[in-house]
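Just one protein chain is left out here, and the rest sit where they should.
The letters A, B, C, D, E, F, G, H, I, J and K name the chains in turn, as written, and every chain counts its residues from 1.
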Amino acid sequence: MPIVKVIELVGTSKVGWEDAARNAVKEAGKTVRNIVGVEIVGMTAKVEGGEISEYRADVKVAFLVEGRD
Amino acid sequence: MPIVKVIELVGTSKVGWEDAARNAVKEAGKTVRNIVGVEIVGMTAKVEGGEISEYRADVKVAFLVEGRD
Amino acid sequence: MPIVKVIELVGTSKVGWEDAARNAVKEAGKTVRNIVGVEIVGMTAKVEGGEISEYRADVKVAFLVEGRD
Amino acid sequence: MPIVKVIELVGTSKVGWEDAARNAVKEAGKTVRNIVGVEIVGMTAKVEGGEISEYRADVKVAFLVEGRD
Amino acid sequence: MPIVKVIELVGTSKVGWEDAARNAVKEAGKTVRNIVGVEIVGMTAKVEGGEISEYRADVKVAFLVEGRD
Amino acid sequence: MPIVKVIELVGTSKVGWEDAARNAVKEAGKTVRNIVGVEIVGMTAKVEGGEISEYRADVKVAFLVEGRD
Amino acid sequence: MPIVKVIELVGTSKVGWEDAARNAVKEAGKTVRNIVGVEIVGMTAKVEGGEISEYRADVKVAFLVEGRD
Amino acid sequence: MPIVKVIELVGTSKVGWEDAARNAVKEAGKTVRNIVGVEIVGMTAKVEGGEISEYRADVKVAFLVEGRD
Amino acid sequence: MPIVKVIELVGTSKVGWEDAARNAVKEAGKTVRNIVGVEIVGMTAKVEGGEISEYRADVKVAFLVEGRD
Amino acid sequence: MPIVKVIELVGTSKVGWEDAARNAVKEAGKTVRNIVGVEIVGMTAKVEGGEISEYRADVKVAFLVEGRD
Amino acid sequence: MPIVKVIELVGTSKVGWEDAARNAVKEAGKTVRNIVGVEIVGMTAKVEGGEISEYRADVKVAFLVEGRD
Partner (left out) sequence: MPIVKVIELVGTSKVGWEDAARNAVKEAGKTVRNIVGVEIVGMTAKVEGGEISEYRADVKVAFLVEGRD
């Protein structure tokens, strides 16, 4: 049977939370193949000088585990 | 007394989660009148080829129930 | 030791939830100094005429408390 | 086998939350038969001029679905 | 050191949830001495003929445990 | 864009919780087309004479809403 | 854009939880203007001599922040 | 008014979680009369040698308290 | 099959929360045999004169139920 | 001191959720040694043609990390 | 009736989480009178060079509001 592994990442962005989540998927794709889904589980940001300086999306990334038979 | 009904929908978008939530409201508006509010209760996405291919916003849509007296 | 205070605000926007959260930080910055972070804890919206008329981001804003020694 | 459907409503009252929940059940009973139970899942209120002007009970109403064989 | 035990009960009432919680405390007091507090953790009701027939308050009752030295 | 509606049901069974969830899907399929998924959100049972007499699976059933353009 | 601040209070009453929540709103109104809403987030009580001696409603009170432009 | 007491147990089984929950009810029935319901609140298992060696169902068992008038 | 019962206690201490949890286990051990585990589910404290005067650890204590065959 | 690592997997099955959880443990055992426990944290299923076509158990698998001194 | 206000703080310490919580109470006491209780709602830490460099206890501090009649 196929099996899915779920890892937790925090993606960052200078633009916004949606972009931070996309960055997390992009970064995960550099070391993990067969990503099938992502879920946002938290949204925080660092604030400096009264402005948001870094958006952070806490995400769970799910990927198919292959070739384990 | 007025009464509000709450339904749960999953809106989708090729663009992002905010757009997916807006789509859910738009679709709900085709069959339900008097929508008064929406709440995002989950944000997931389908990933294909290392890129997000479909954003999904799990939303609760609240609408006034009319003419029940 | 430094101490951080956390307050809860609801920011609003005509544009979207990310913008509503940014507005909450901006408004908080008018009365509070040394904001260090923000966390989105809820996303709702008011709907009128089938369209979202006001986005609302429920946020927790954290700031350093100074000069208490 | 019997099956139960659960819907979410927000009942309102000028008197209090218990009354708002009772109103939700009463209103639900106008369109749904065979209600078997109710659960309060949230209690909020609108405040105007320093006084609560409308109590709101967020409830889940469960009813038996009949005649589906 | 004093120690507190916490038990979970479901009190019932024909009148309302506040009364159901009071009944739970009253009943608990028949077998347990030194009750110090109560917390409502759930509110449900049985509905019959479109009317609430029995209110149920799920409560946690805390009491001091005595004489164990 | 496609849109998914999520409804909450309580399926029952004399056999077990997995069967109760299957029954909920089967019953939902009698009135709803295009069911795509189900999630178990609660598992309770009625007990009589010291034996479980009815298994109850609280489920969320998701289905595609069609033909709304 | 308007901004809402949310504070947490515990109102008390000799009568019941609904009254305790009303008291929290009343007390908050003495120092805060423009309260728009309240949410009950917890209900506990102190018990003495087998009777509830003080009802406590943990509430979140939301108010509009004015004149910050 | 009738009152229900809720206790928490962990039932075990060599077969599966449903069986572990049934065992919890069966064991509870040896010392407690008038059990009316059970709820599964957690499912874990001990693993040995790569195989599940003991299924554990964390359950809440509710029973009517009699003869307290 | 072995069965585990879980009870909820609040241990107290003048020293700290870890000590309060240890006290809860110690006190539980005076009336319950075969305790196998403990879980901290809440940490509060009473404050007097600006200092913590009593630490309180809300714990769940699990023990094996013996000799019920 | 021994240390345990916890990973999240989604096991699948054509038969049921208990089997899906067992499959997750079995698959995890192909790459991870010294698995000590598993916890079910979610149960969903894919539905096709009105029937459940794939059961999915979201599990947390715990294993001892060895030889790190 | 007396009313309690609840504020959220993050206390820090070089020593540990219990000490961080105590520091939060101590700092709060510099500007707030009549603190009656504290609850730990989160425990995090900053890690530098493989060692915890700053313990952070997220706490809720409750204090009596005086002189508002």
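Please note the rule applied: a residue touches a chain if its C-beta (ideal position, glycine included) is under 8 Å from a C-beta of that chain, and two chains touch if they have at least 3 such contacts.
Just so it is clear, the structure is predicted and the values come from calculations on it, not from any experiment.
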{"item": "Among the chains presented, those that the missing one touches", "value": "A, I, J, K"}
{"item": "Those residues of chain A which, in the complete complex, touch the missing chain", "value": "7-14, 20, 23-24, 27-28, 30-31, 56, 58"}
{"item": "Residues in chain J touching the chain absent from view", "value": "1-8, 60, 62, 65, 68"}
{"item": "Residues of chain K (touch criterion as defined above) contacting the omitted chain", "value": "16-18, 42-47, 50-52"}
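Methods note: only the chains that are shown with their structure count from here on.
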{"item": "Minimal step count in the chain contact network, chain H to chain K", "value": "2"}
{"item": "Selected from D-E, F-H or E-H, interface repeating H-I by over half of its contact pairs", "value": "E-H"}
{"item": "Centroid distance [mean C-alpha coordinates] between chain H and chain C, Å", "value": "44"}
{"item": "Residues of chain C whose C-beta touches two or more other chains", "value": "7-8, 18"}
{"item": "Chains grouped in pairs wherever the two touch, ordered by label", "value": "A-B, A-C, A-J, B-C, B-D, B-F, C-G, C-K, D-E, D-F, D-G, E-G, E-H, E-I, F-H, F-J, G-K, H-I, H-J, I-K"}
